[in-house]
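Taken from a larger complex, these chains appear in their original positions, while the remainder are omitted.
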Amino acid sequence: MIPAGLIGYGYWGPNLLRNLQLSGRFEVKGVAELERERLDLARRAAPGARCYADALELIERPDIAALVIASPVATHYPLARAALERGKHVLIEKPMCRLAEECQELIALAAARRLALMVDHTFLFTGAVQKLKELCSSGALGKVSYYDSLRVNLGLFQPDVNVLWDLAPHDFSILDFVLGAKPVHVEATGHCHVNSNLPDIAYVTLHCAGGLIAHFNLSWMSPAKVRRVAIGGDRQMVVWDDLDRDEKIRIYDSGIRLHAPDERFAIVPGYRIGDIHSPRIPNTEALAGVVAHFADVIEGRAKPIMGGEHGLRVVRMLEAAQAALDASLARVRGLS
Amino acid sequence: MIPAGLIGYGYWGPNLLRNLQLSGRFEVKGVAELERERLDLARRAAPGARCYADALELIERPDIAALVIASPVATHYPLARAALERGKHVLIEKPMCRLAEECQELIALAAARRLALMVDHTFLFTGAVQKLKELCSSGALGKVSYYDSLRVNLGLFQPDVNVLWDLAPHDFSILDFVLGAKPVHVEATGHCHVNSNLPDIAYVTLHCAGGLIAHFNLSWMSPAKVRRVAIGGDRQMVVWDDLDRDEKIRIYDSGIRLHAPDERFAIVPGYRIGDIHSPRIPNTEALAGVVAHFADVIEGRAKPIMGGEHGLRVVRMLEAAQAALDASLARVRGLS
Amino acid sequence: MIPAGLIGYGYWGPNLLRNLQLSGRFEVKGVAELERERLDLARRAAPGARCYADALELIERPDIAALVIASPVATHYPLARAALERGKHVLIEKPMCRLAEECQELIALAAARRLALMVDHTFLFTGAVQKLKELCSSGALGKVSYYDSLRVNLGLFQPDVNVLWDLAPHDFSILDFVLGAKPVHVEATGHCHVNSNLPDIAYVTLHCAGGLIAHFNLSWMSPAKVRRVAIGGDRQMVVWDDLDRDEKIRIYDSGIRLHAPDERFAIVPGYRIGDIHSPRIPNTEALAGVVAHFADVIEGRAKPIMGGEHGLRVVRMLEAAQAALDASLARVRGLS
């Protein structure tokens, strides 16, 4: 068992703790958390672990080999750097850091010390995303022409993160992992409704190499939660509705055929509407897979699926989208 | 009964003919259609009417008082002008014309001759849009902050219209009619997948006066048809799913409350999730209402709900969106 | 074109008239209808046809070869007999007659005169039921063990028909056509909520040869309309939701495996949950197929799919279910 510590016991921390405990691969020896009440909860949930208000005390412990960092985004870089410098393997909650250059520094540090450095893009370990990856890699979809994501809900407003940094990491991570997308041009716009400095609605469009267009509709202002991603290829198309209990993935055997240019009326449309297939998606907890993979990477049994480089590419896309969003907001402000 | 003629018997023509016949307000005395096969169908469906290959012959008939124009968009302006010049009342299929200045000319001509000039934005007469109008006008939603439309399907590819001109008129028309939106800045992007000159995916964002943001996701490349519009206010929010048989309109008694700035974790989120209410929407055919309204306007019993000015505002928004879309496509082409 | 007459212009009559007209196989020369207002509607919809208040006048016309009977159930037998006696081919709305012996008489009469005799069980010509038939006949489902139908809505209360005779004909007809079910024992119960002599809720169970069990939940008291039939085989199972726009038929690659008898806990359940497949169902109007088939049968080009014998078997099942329902209602009345 790998002796491990957990930093941050907020929203995601309890899930990390539970999966570390159940994995049979890690022994959780310490938990660090600034808020007293949260720390008390951690104490009850992890009777064998020591609790810290100061994360650095936990990082200093020589008997700990791995650290899981689930604290606010701004703290990811200093805590991860401190941990790597002390020779600990590190799993960081997504997004990896606030800046691409911070990610690069961590990557270099981990490489120099031969330490595992991973980012917890949990979605990549869900059955649904694994299936999307399989459909795209196997050529079942044909040439992929678009990725369209509707990712909206009510809240969760956080003081240190806007809607882009809250929701887009999922889509950027999937775009990179599933489609290997290379953005050529990024556009973004949105609005700050509740807090005038914090966008709570954002629309992002990525024009990628090879003619792929990706669009995300991200909102904290939607009364109904929607998690719907459509991916269209020239052979098949797929819709992933993550909130559908029984049929998360629907594969459409549908396609488009160009009309002859002289046709006047589109009465008989040139598209093919075919069967729909919903493959069975195993209903396992993705985070359990993340934790097991982290152990495998530490023990040298696997290369990281979502290592530092993946985390860096996601942060780069976030930076580009943020810059485009800022420019659009400024332009609109100037006009009103 | 108002003696009337119908120009164009393509996709929408049969619906117009049937509703004119059933209305008890119009007598259809002639139908014009270029394509021979379609004209034969019209002949069987309207035994009492005379059929024309040349629309101008129909327009010339002195015994006809009203003309309904459902021919391709490019022909709207010349045909409507010819009809107005001969003193006929005119109902034009949406979009009104290809250019705003064409619309303005028709408006002036109709005003000078005191003729009815209407655009068939059918959606405005659906029970669902009437209910949206009521919800917004009555203040039930409070201050409206966003309009978000997902309007996608497979095809219909038409040689003379791109996805923007095919699908966006619905949203522009509703934005104008329901919310009286005044766009300040328009952004658009998209892609041409099937035909390199014809966008088949378009994303449009309108920044409107008063902080309203409107977004449309328009696509001819989606395997599943979706018609979903969400409108969010600070009192209530509403989702209109036009393909839901039983609950087209869902009103969410949900809202957002700003967090105190010093909160660290959004564990207890500052939003209100409340009941959902689906008002009964009468299941009547909207086009029957359009036709009856056209008769009322001709007979001086009503002012047009969707007269030339409404049609013009829609075309102006289409022009602005098209310009933004063209600019984005050119930018991306330059980068690839 | 076969010269034809239509008797009854109530709820279903307009659909029959339209499909007869559009078929290109029949010329509708007369329509009979008792109610004056309905007859006026028929007159407008069928300008070339003569209209009758007395159906017998229409039946007497020597220039008519085929009659379609869509009048109340109690009149089916006398009208069909009169028509057959005068040498007319007959298509009767479902259910065929009120009594099995009436059906038998009509069958004998039609056989003696070599006339077409068909019952309009429209559902058999839907793409969905055709697909169910294909799935069962091809062995795709394996041995079928159950048929389960939930067929409920609000109303339509009719003075001459109870909920059993209104809704069960669909299921009996499909059971006969798709599965060739041979009922061994019929149970039924229900309740009369609105009209004390007219059951508005009925539950019917058929125990059929070969271990097939069929159950129908029929109601006029449900606020939401449901049309859901599940058919389970030992290889695959299928759910037909007739109100689902996109996926009417879902085929489940799921099954059951017997547990070893000594297992104590069903922690690892012995069933197989597999993929779901929704075959594309063509979206054509079933009644057009019925009408074309009627013409084919008259012209000797096809054997009737739903001839008198099929109609008789459905009425026999209705009689058996009605007897069981009556017995149960009487028993409960005695106890209360």
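Quick notes on this structure:
As written, the chains take the letters A, B and C, and residue 1 is the first residue of each chain.
The definition used in the following text is that a residue touches a chain if its C-beta (ideal position, glycine included) is under 8 Å from a C-beta of that chain, and two chains touch if they have at least 3 such contacts.
If you're wondering where the values come from, they're calculated on a predicted model, not measured in any experiment.
Note on stoichiometry: the full complex in this file contains 4 copies of its one protein sequence, with 3 placed in the shown coordinates.
Everything that follows uses one rule, which is that only the chains that are shown with their structure count from here on.
Residues touching across the chain A and chain B pair largely coincide in numbering: over half of the numbers involved belong to both copies.
One inter-chain figure worth recording: chain A and chain C are separated by 53 Å, centre to centre, where each centre is the mean of the chain's CA atoms. Averaged Cα coordinates give chain A a centre that lies 38 Å from the centre of chain B. Residue positions of chain B touching 2 or more other chains: 224. If you check the complex, the residues on chain A that touch chain C are 246-247, 253, 273-280.
Put simply, chain C touches chain B in their complex at residues 47, 224-225, 243, 245-246. Put simply, chain B touches chain A in their complex at residues 10-11, 34-35, 38, 72, 145-146, 148, 150, 152, 154-159, 184-185, 187, 189-191, 193-195, 201, 203, 205, 207, 209, 211, 213, 215, 217, 219-224, 230, 232, 237, 239, 250, 252, 254, 256, 258-259, 261-267, 269-271, 273, 328, 331-332, 335-336.
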